[in-house]
Every structure is written in structure tokens, then in C-alpha cells.
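A quick write-up on the structure given underneath.
Note that this complex is displayed minus one protein chain, with the remaining chains in position.
Chain naming follows the written order as A, B and C, and within any one chain the residues start at number 1.
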């Protein structure tokens, strides 16, 4: 254990900081859940890529910088510290990208990673179906072979980014009559393929944050399949591990929110409940703890280790931390909590953030599922059970 | 709804207050879990009875005063407000007594209630068995008929007061080969009957707060059975209702603890965590809410209503309130929390109370069971279920 | 001493519940959100039941009822997420005007033609009043920055806080009901999600919070109606537990609904947004807690078992 950055790491931090200071948009972008905001965010992805900041850990051949995970964390810290926009391509760069890196052929890496890092192709995920939410193995949408193509029929839902994105990925049942985890394949598809219909779903805040996808004899080349036919479940579990574990929610985001919460508290200190004071201190503590843990996981991976079921602990912790921080902010705001714009005319980011935080314990495998995984795989408690 | 006491109620309160002021022991008794403390508490029961305060709601014929539930609540408020001792006979007066009142024959009422109110016979409960804790229907101890007696064989455990008490009550399997809730009878037995062996169980604080009971061909007259043979489960559910519902934990006890907590906080205010301040205010709020609810339940019963599954809500609320209040006190005490005696030489009642409070969510049907009952019977959620 | 709510009071509230259940379902919220937010026909229905005059003395043509009756009905308004400004107008502004002796327009109030509005300094806005429009997350709230002078009368604040608490209890109850119904029909892993113990216990916790919020609410309503010295303390108690119960119910309900709860399509969001709005209105959590703190820790109020109804 060594708690100091090397001169090289410090120089890298300075470089990131300088670039962001010169490039981060001075005013917040519109939400990426609306069409105009989506395109603003795509523009930002391309601006990032122009500085080779799309995904710093990827090989230079794919538009990255070939840096290690500590440097990635430094990048993320500076990124969120600078108040840079959300990553509209997070389904691609944080979930699918690492999956392709692990399971993709050289051709697939070349074909998909480079435009992903460049922000040229924005990715949607297509995990859930109407009858398969937390129970992902209940997937029914089929992709049956017809020569060198799969023909997809069925429906996906809660597909984030799919209202506007370019490509999607998901699990499909490629073996007729197969059950549960078997007979599934992991397939990538162009969202503009004939037969794909997108129906944006209006979210509670009014924006079409996710979409339903209808597949009607959609023909997708076999080379769009990641890993072997029928091996989709294992591939998806790896992706889910990235989602719950290291990549999706980097600590900088929560540390930045905790810092804003401290500032909000200072403004409202004269009229704050005693428990809010402790909750604010606790927000800093928990965001820090999450950061330390992430550094420890990064060190473990760099030493050749793997992320296992403890990714579930991560998912539970960050999602509930996020909700608690934003609930505290709502309480500090008092009568202003309900306002869409605060007195200075700015968007009430705390209200927006509170609404968004309510999705955290639901998506990427609900926290009930994560607690089951924790109990069964980490603690070894028995799987059978009745209510 | 009328939030004022009648002159008659006020006069009754004054009478209770005056008697308690003249009679409550000036120094705390020893804990009723040790032999000497047990006998001190039995003495106190007899002193109460000498003033006709044993159980004010019971008919005068059985040593009560024939008062209503509001007067009972007034009595309880004054009782706990005066810092009077715990009721060593609570298994009798609060659980078995009301059950006998509902299911007993006139002979049984005469035989059991009068010495109970007089503090002459102290009662132990004998619900649990080694394999039947929360799952009370798993009872195995048998009481098979032999002429005008039952012959009891088997074992009970976690029998509170049984180390020193006079009589016990519990459920026994009276039908050979019967399963679960069927074939059980509710039987009262003298703890000194030949064949009964008591083995005190040492509790975590060191005292023998409960005991195991071994039954070896214990002969009990048939007239000791409450209600019909095989009807024991329904009788026991009524008793459990009293336990979870109105009687066992009267609000005064928590209101008195909340007041002491406020006083403790005032002493430690300079060095208290912000959340402790809110927790202390919350303790008062919750104890008050519990009191209002109890008054509402009393009014409902007086109007001819019954307590149903909402008794489970009650059990959850008071047991978690009690634990939270005492945990807050432990935190306020800081380094002194672990001391058996505080600086002034007094017993560290907060530590004792915290340990005792840990049993609240366990006994009288664990809070997990209470939440199941709430979900299934009050909310109508389905009973089937897997882990 | 009697904590029982008289059957005839409950009957009136039940009549209102039945009426609203039949005329103000979620489809109405959707229609109002798409259109003008308010519907004169719905208001007229409330007028026909005499509700604007509920607290107006019979001598002025009203029903002459008390704050407990109004709280019982405000809870029903919360339960259906009522868009019309009945509560703020008839149960907050009207009794405040009456308490101040302003009785000139009561006939128009009873007739539903004049809807008084009262701006209090503790809010940054006034609901359904005149002034520059202010956007709430609740699409059916019509907030305005107050142009007139705002009052700082504690009675007005207590009326507003009490009636917000009553609505919050109704909102929380409705969100619990929605979660229970969804948990019965939504299946995952081959069974209704409501059969999973984690879901059962989550919803049981909401039941506990509500069971012990309701008597606090009724007690506060009666205390304020009685003009009890300690009424403000009890109102603060009610607002606090109702707000906490509503947040808990909202967070639990959306979790039980999963991604469905995150859509506009499912009704839940209307109730959540109203809860977030009323949770901060008429005194924040911190404001009401400070009043309790001053009374209980500050020793301004007698506590302990002998003082349950002090």
C-alpha cells in the first residue's frame, strides 16, 4: 500500500485538468434523455475523442491511450471534478467495450471499438423484455439462424439510449425450445436495420429516457455475434459484472455530488435538521469509502485478480448512497425541493438527481437480486427458500 | 374524538399517583431475573394487590376494580411515570389472565384469576420448544389422556420466569399423530408437579432469565385445560394477540424511557452527535405515537371492536423503538457505555436496557414473522414464495 | 378521553372517497396534465358535496364541521392526488380567514364561486393564487410567486402544515396500495413478486409507518381544532411523520414497480411528485423538527407517560 501518486501520475492529472479546463462546456448541456440534449452529448463525445480522451485505458490502436486503471481513475476524478457532462455512450464504452475486449475477435475489436471510442457510434443496451426484468433468464426474443444471418423476432424494453442511439446489444434465444440460461447468444445490431421499430417510453420526468424495441424478421449477420452461439449468458454475466463493478459508476461522480451537497448544506446550515448535518458528513465518508474500494479493486485487477460476486456489494452501496445523498438534498431544499428551477433560474439539479437516483436500486439487476447474490455466493447461504 | 379526561378519570389518576408515591420502593429492586430480585418483585406484586392494584380492569370478584381500558391506561401511565418495578407476573396478568377471561370456565376463572391478581401465584410461559421457536406449530411435546389426567412428556424452552415461578401454561400435542396447528391443547400446570424438571438458562448478562422445562410423565388434571381439546392453537393465537397487541408493553414504559433519554441527552448535549439530537426528539415522537395508537385501540375495543393482525404492526413498532432508544443512549454514553455502573455508582440501566431491548425483535414472534403476517393478512400479498 | 373517530365523521370521509374514486381516477390526472390542469366539472362536484363550506359555520350556510373532519377529507384528496385546490382553499385559507373575522365572502366560498388563497412567508410561492407562474415537478400544482404581502401568522402555518400532513398520509396510503396491487400481478422467477419476502417486508415497513402516523395526525387535527396550547407541537409531529411516511412509501413503491415505476405510463409518478411537493411545503422537515426539539429537549412542554395528552 502506497498512498502517493508518482510524478508521472501527477503529470497525467495536470494534463487532464488542463484539457478539461479548456474544453468542458461552460453551461450545462440539456439532458441527454431529450433529442437535442442527446445530440449535444454526442458532440461532446466527439470533442473528447478529438483529444484522445474517449477511453484512456484502451489500446492506442482503438483510439485509446493504453493507460492503466489508476490513470483511468485519475482521469475520472478530474472529469467529474470539472463538472463535465454525462457520458452518452456509457453503454458502449463501459459495458460493451470491455466485453468486446474480452470476448471479441480481432475483427470485431477493430470494427466496433474504434468508432465507439471516437463517439461515432453510440450504443444502446437491450437487456430486458416485458416478462424478463430482474429475471433476465426469462428472455423470449428469438434469433434463429438463416444461412449467414440471424433473424430476430420479439421485443425488448427499458432499452436505455435506444430512442436516439446507433447500435444496440443484447441477449437473444438462438436455440429453439431452449430454457432459461441455455441457448442464448450475445448479438450486436444496427438500430436502423429494417424490421427494428423503436418506441420511446416517456419517463416520469417527461423525457424518453428509454425505449421499447420491436423486432420483426430483423436480419443480422452472424459475425455480429460475440463469442460462441449459446454462450450468451456467460458473456452477459461478464458485462453485468462490469456494470455492477468497476466501470459504470466511477467514484468521482459521487465525490462530486457529495461536495455539492456540502456546499448546499453550508447555504442552508441555519435551517437544517440535525440529522441532515450528519447525513452530509456521511455522504463525504461514503463517497470516499467507495473511492478507496475502487482503487483497491483496480489494484487487485492490475495484480491479475478478477471481480467476482463482490460487484453486487458495489452496486448496492453506490445506488443507495446516491439516493440517500439526493434525499438529503431534497430535505435541505425544503419548499424549493419541488421547483423545477431554483431562485437563480438554474435547473433544480437536486430534484432531477433525486428522480434519477430512484432508478439506481432498480437497474443493472435490482438491489434485491444483488442482496440475494451476496447472501448466496459470498456468504454461502442456501438457495432454496420460501417466503 | 375527545382529548380531555373526565373529572372521574382525573380523580382516579390522582388516587393512583398518591398510592404510588407512598408505596413505590425508593431504590430500584434487584433484577427479577435473579432469585433475590425475583422474590423482591413478588413482594411488590403482593403490595400492589394489597391496594387492589393488581389488575384494575378485572372484576372485583377476582381482585380487580372493574375499571375500563382508559382507566387501565391512566394506571399504567402513572405506574411507569412513578418508576415502579417491572411486573414479575406479566405472563399471568397480561397474557394468561385475558385468555382465561375469554376462554375459561367460571371455575377456572375463580381458581386462577384471584391468586394471580393477588400475586400469590406467579406464572411462567412455556411456548417454545427446541425445534419450535418462531415456528410454533412445530410443537412436539405430548399430553396424552389417561383417564381424567393428561400425561405430559417432552421439553419446552425459553420459558420466561420458569426458573422461580409457581405455574406455567403452554401448548401441548394432545392428539397422537396430529400435525402442525391441529391436535394441540392449551394446558396450565403447576411447576412443582412431579416429573417437571427446570433447568435455568444463563442469559448473556449472566442471570437465569429463562429456563428449559423437561416433562417426564407429568400428570396434569384434565380440568387444567383451557377451552376444548384440540382447540389450543386458536386459544394461543388469542394470547399471542394480547402479547403483541394492547397489553404486554404499555406505552407508559416507552414514554418513561424517552423522558429519561431526553434527560441523558441534556447531560451530554455538548458532546452529542447531530443525529443523536434528532433520535432523541424522535424517541419522544414515537413513544407518543405508540401511546395515541394504544388509546385508539382501547377506544375501538370499548366500542366492541377486536384487535386483528394489526397487533403485528404494534409488535414491530415498540420493539424497534425500544432498541433504537437504547442504542442512542449507548452512543450518548460514549466510553461509559460499557460500564456496569456509572460514575455515581448506579447500575448502568441504559446498558441493561439495551441488552434487554435486543430480545424485543425476537420474542413474542420474531419481527420477521410479524412482517410476514402484516404483508399476508393486512396487505393481502400471496403466501407462496421462494428465496 | 376518547381517541375513537366518530362513525358519522368517517362516513362523510368515506362518501368523499367513494365520490372521488368514481370521478377522479388516474385517467383524469392524465387528461388534466395534457390540458388545462383544472376542471370546473370536478370542482362543481366538490361544491355539490358542500366541501368548500365544510369549515364555514352553519350560520353562514356552511357545514360547520371541524378540522378533524377536514383532515379526514384532505387525506382522501391525497389518496386520489386531487388536482382541484380544495384543501389549500377550503381547509387552509378559509378557516384562517374565519379565525380572523373575515366572514364577508363566506356565501361565495360555500357556493364555490370564491376560492380564497393564503400566502404564507414560509413558502416561496402560493398555490392556485395570482402571480408569476412557478413550475413545480408536480404537473398539477399551479404555483405562483405571491404578489400580495405574505402572512407570517402561525395559525395559517399550522393549518397549512396539518392539511399537508393529511394529504401526505393519503398519498402514502395510495402509493402503498398501488405497490401491493402491482406486487400481486407482476411475476418474476415464476411467482408474483409480492410472494418474495424482501418485497413483503419492504411493504410491511410502509404499513408500520402509516399505522403510527395516522393517530398522530388525528390527534394534531383535534388539538388544533380545540385551540390547545400545544397544538403547534402536535401539528409539527404530524407533518414530520407524514412526510417521512410519504417518502418511504414512494421509494418503496417505485422499487416494487421496477422500471415500470420509472415511466410516465404507470400512475405512481403523479403521487410521488405530489409527495415531494407537499413534503417541503408549509414548513420543511427541519422547521417542524426544530419546533419539536424546542418543546421536548428545550423543556417547553411536559413529557413522560403522565403527559400523553398535554
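Keep this in mind: a contact is a pair of C-beta atoms (placed from the backbone, for glycine too) under 8 Å apart; a residue touches a chain by one contact, two chains touch by 3 or more.
Quick caveat: nothing in here was measured; it's all calculated off a predicted structure.
Student: Which candidate, C:94, C:197 or C:263, sits in contact with the chain we can't see?
Tutor: Answer from the full complex: C:197 touches the omitted chain.
Student: Of the listed residues B:40, B:57, B:359 or B:374, which contacts the missing chain in the full complex?
Tutor: In the full complex, the listed residue that touches the missing chain is B:359.
Student: Check each of A:151, A:342 or A:375 against the chain that is not shown and name the one that touches it.
Tutor: Final answer for the missing-chain contact: A:375.
Student: Touching the absent chain in the whole complex: find that residue among B:23, B:153, B:178 or B:203.
Tutor: B:203
Student: In the complete complex, which positions of chain B touch the hidden chain?
Tutor: Touch with the absent chain occurs at residues 128, 131, 133-135, 138, 157-158, 201-206, 209-210, 271-274, 276, 323, 327, 330-341, 343, 348, 351, 354-355, 358-359, 361-363, 366-368, 371, 387.
Student: Could you please point out the chain A residues that touch the chain left off the display?
Tutor: Given the touch definition above, chain A has residues 1-6, 9, 13, 17, 70, 76-78, 80-81, 251-253, 255-256, 258-259, 262, 265-266, 269, 277-278, 280-281, 284-286, 288-293, 295-296, 298-300, 302-303, 310, 313, 316-317, 368, 370-372, 374-376, 378-387 touching the missing chain.
Student: For the chain that got dropped from the picture, name the residues of chain C it touches.
Tutor: For chain C, the residues touching the absent chain are 196-198, 201.
One rule holds for everything that comes next: only the chains that are shown with their structure count from here on.
Student: If you average the CA atoms of chain A and of chain C, how many Å lie between those two points?
Tutor: Distance between chain centres: 38 Å.
Student: Go ahead and note the Å separation of the Cα centroids belonging to chain A and chain B.
Tutor: 52
Student: In chain C, which residues are in touch with two or more of the other chains?
Tutor: Each of 189, 195-197, 199-200, 289, 293 in chain C touches at least two other chains.
Student: At least two other chains touched by the same residue of chain B: list those residues.
Tutor: 277-278, 372, 382-387
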